[in-house]
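Take a look at the structure below.
Note that this complex is displayed minus one protein chain, with the remaining chains in position.
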Amino acid sequence: MAGHSGESHVHPVSLYTRTLWWLMALLVLTVVAGYIPNIPNWLGVVIALTIAVWKATIVIMNFMHVRFSGKLAWLFAGAGFFWLVIMLAFAFADYVSRPWEPFHGWPE
Amino acid sequence: MSIQELGKQSATLEYTGEVHHHADGILGEQFETLEQQNTAYLIGMWAFIVQEVLFFGAIFTAYAVYRFKYVLEFTLAHHELSVPIGTLNTFVLLFSSYTMARAVRAAMQNRHTKQAFYLLLTFLFAGVFMVNKYFEYGAKFEHHLFPNAYYSAHEIVEHAKAKGELRVVVEDGREMYELGKTIRGEFKPFKKVSPEEFEQRTKLFFGFYFVMTGLHGLHVLVGMIVIAILIGRALIDHMKNKPIADYMPVEMTGLYWHLVDIVWIFLFPLLYLIGR
Amino acid sequence: MWNFPLVPPTASKEGEAISLLYWTITTIAIVFGTIVLLGAIYLAVRYRASNNAVDRSNATDSDLRIELAWTLIPLVIAMVMFGWAAKLYADIYAPREGYYEVFVIGKQWMWHCQHPNGARENNMLTLPAGRLVKVSLISQDVIHAFSIPAFRVKRDAVPGRYNAMYFTPTKPGVYHLFCTEYCGTKHAEMIGKVVVLPENEFQKWLEKNAPGATAAAATAATTGSAAAPATGGTLTLAQQGEQVFKALGCNACHLNPNSPVKVPDLTKTWGDTIKLTDGRVVKGDEAYIRESILNPAAKIREGYQNLMPPYQGQVSEEQLVQLIAYIKSLAGASNGGK
Partner (left out) sequence: MATTTYTGGQKQNYLNWKTTLASWLFTLDHKRIAILYLVSISIFFLLGGLAAGVVRAELATPKGDLLTSDVYNKMFSAHGIIMIFLFLIPSIPAVFGNFLLPLMIGARDVAFPRLNLLSWYVFMAGAACILIAILRGGIDTGWTFYTPYSSSFAKGEVSLAIVGIFLTGFSSIFTGINFLVTIHKMRAPGMTWFRLPLFVWAMYATSLIQVLGTPVVAITLLLVAVERTFRIGIFDPSLGGDPILFQHLFWFYSHPAVYIMILPAMGVISEVISAFSKRRVFGYHFVAFSSLAIAIIGFLVWGHHMYTSGQSMYAGIVFSFLTWIVAIPSAIKTFNWMATIWKGRVHWDTPMLYALGFMGLFVIGGLTGLHLAALATNVHLTDTYFVVAHFHYVMVGGAIMGYLAALHFWWPKMTGRMYPEGWGKLAALLVFVGFNLTFFPQFLLGYMGMPRRYHSYPEEWAVLNLLSTAGSTVLGLGYLLPVIYLTWSLKYGTVVTERNPWGARGLEWELVDTPPDPHNFERTPIVTRPAYDYNHPEEPTGFVPKPRPVVVGGKDG
């Protein structure tokens, strides 16, 4: 978190414009990807989410300045998403593994 | 360890002649230095963002479970959302994130008018977003897609029929919906549901749609109020010819605003795009 | 008043195994509980401030070896107990073979039990001693739980899906039956009795109860649609299922050599490994059959088309239970009692 006194933390405008262009490009990409005909549903979801994660990451890194911040900001920025993944993973572990239950006794 | 050494170790908390901030009323009484105060606020904001991520994350989890379970019904319901409006809103919100970042930058550079200008832009973009949402919601109400007692899947069925993604069949005198796809003029059914089930499940989709976008919209609204206050303060400071003594309020609002943006970055594809 | 037990009766094979586990964990708890409680008091008395006669020298305040010791010893104990308990859990909940099956439907606020031969009981369950029993559970409204303390088993009855448990009653007798998942106003009155009879008496009981005797109660409890005939009477559960099967017109397609459409052979459904059109592989179990009836399109067997109408809303839970019993009987599944 160092560097919040003085002017050192004022980043060049180009950082922001570049980020904006990336975001716009990705927006176009995600909309276009949404209209690819006849792709399996899961693939559509994976593409959409990958692009969303990408977009979110550059917002966090550049607009929210995490890239330039100390460990603590990284830790906090990561913790929320990490915990969300834990929740998703464990809840889905239940749904996904339900059909695995053996049918005629345990496999010996 | 000697006390002298300790003094060095804790150099960050040495008094640095910033005492005058007390007079300005900027430095909270509980803090020693401005830097301490600023980092405290930043971490505080981040902790709040962590909280927000899990707050929205829980609905995303629930949404994921049902989207997984009722893919076809949800897909047809997806089609009722307008991708152009959604895209426009995403565009607007991404842009507002940019102007917000510029406003923070201006504040750090101590430039009132520039800061006010970018804040105003942000505010306007947010306004466009809300106006869009207003019309979008209005249309859903009109078409009985708001999940209250008047909800009806009628339009979804009609649209899906027209697109060849749904077929009504009569079995034992009962109407049934077949969901599927028309490929080269031939209807290929994947799933058959009763009209009641179809209604329930698409209603579930719109339930999620309204809860998620509603909570998000609420966040936008709160952000707009805060931004308006900031604009006012910047202008007053400008008229009184005072320097921007404290850019933290703008910076924190910025963090919050980017978070609102990120939530939308996920909402947009999950609600509007997938299943096209 | 002088009926004053401190432990429950143990009347099932699984119950005995679980009791042993229970007392083992209890012993561990008593050992550690005593060490901590008495140990702390002993130390606090011995090292009381007014006692200057004790040796307080060399009082370290950290020691890696001792920390490791009291981390690792409980850890080892924990892992052993975990594994033991998991094994027993799988014995109750994982599917087994060669059972006598009863279907139990929970609703606010009663238990409705059906035997394969068609006998029905409310808030009462009669079981044979010495035979593996499978209880298949479902609820019509909210979540309930079917609990028989003497057998040390329970399982939730969840609306919309089947849950099952397995156990082997050993001692004839009469035992408590409770609903243990809070289900509303009369949750505490959703209770009953489990009666375990020796095998030969149980057979007599079945015969006595199968014909006619419970028909009135059965019709009263049937909540099915008008399309179905009043089931029950002298029929076994599977036979009732057969009737429902005809009444709902399933035989227009299934088990009909002149079927207008290509249908799977239902005599092979139960217990089969079924490949679906979307590539998934599922087991032909109750859940699959249930879903195939209510919403056939959800899972379509490879090589067939989605031509079967969904029966959601047209069959009651009871009829479903009967249909499933019938389809199982087609595959010659062990259904006991017949």
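All chains are identified by letter, namely A, B and C, in their written order; residue positions are counted from 1 within each chain.
Simple rule for what comes next: a contact is a pair of C-beta atoms (placed from the backbone, for glycine too) under 8 Å apart; a residue touches a chain by one contact, two chains touch by 3 or more.
Note that the coordinates shown come from a computational prediction; the quantities given were computed from them, not determined experimentally.
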Touching partners, among the displayed chains, of the absent chain: A, B, C
From the listed residues B:Arg102, B:Lys203 or B:His219, report the one that touches the chain absent from this view. B:Lys203
Mind listing the chain B residues that contact the chain we can't see here? 1, 3, 6-7, 9-10, 13, 15, 19, 22, 28-32, 36, 39-40, 43-44, 47-48, 50-52, 54-59, 61-62, 65-66, 69-70, 147-149, 197, 200-201, 203-204, 207, 211
Can you list, in ascending order, the chain A residues touching the missing chain? 72, 79-80, 83, 86-87, 90-91, 93-98, 100-101
Residue numbers in chain C that touch the chain omitted from display: 1, 3-8, 17-18, 21-22, 25-26, 28-29, 32-33, 36-37, 39-41, 43-45, 47-49, 54-56, 59, 61-63, 66-67, 70-71, 74-75, 78-79, 81-82, 84-94, 108, 141-143, 145, 147, 149-150, 152-156, 158-161, 163, 176, 178-189
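Basically, only the chains that are shown with their structure count from here on.
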Chain-centre distance (mean CA atoms) for chain A and chain C, in whole Å, is 41
Inter-chain centre distance, chain A versus chain B - centres from mean C-alpha coordinates, in Å: 15
For chain B and chain C, let me know how many angstrom lie between their CA-based centres, rounded off. 44
By the touch definition above, chain A meets two or more other chains at residues none
So, in the complex, the side of chain B touching chain C is made of residues 171-172, 174, 176, 178-179, 189-194, 196-197
Chain A contacts chain B in the complex at 1, 4-5, 7, 9-11, 13, 16-17, 19-20, 23-24, 27, 30-31, 33-35, 41, 44-45, 48-49, 51-52, 55-56, 59-60, 62-64, 69, 72-73, 76-77, 79-81, 83-84, 87-88, 91-92, 95
Given the complex with chain A, which residues does chain B contribute to the contact? 34-35, 38-39, 42-43, 46-47, 49-54, 57-58, 60-61, 64-65, 68, 71, 75, 83, 87, 90-91, 94-95, 97-98, 100-102, 105, 108-109, 254-255, 258, 261-262, 265-266, 268-270, 272-276
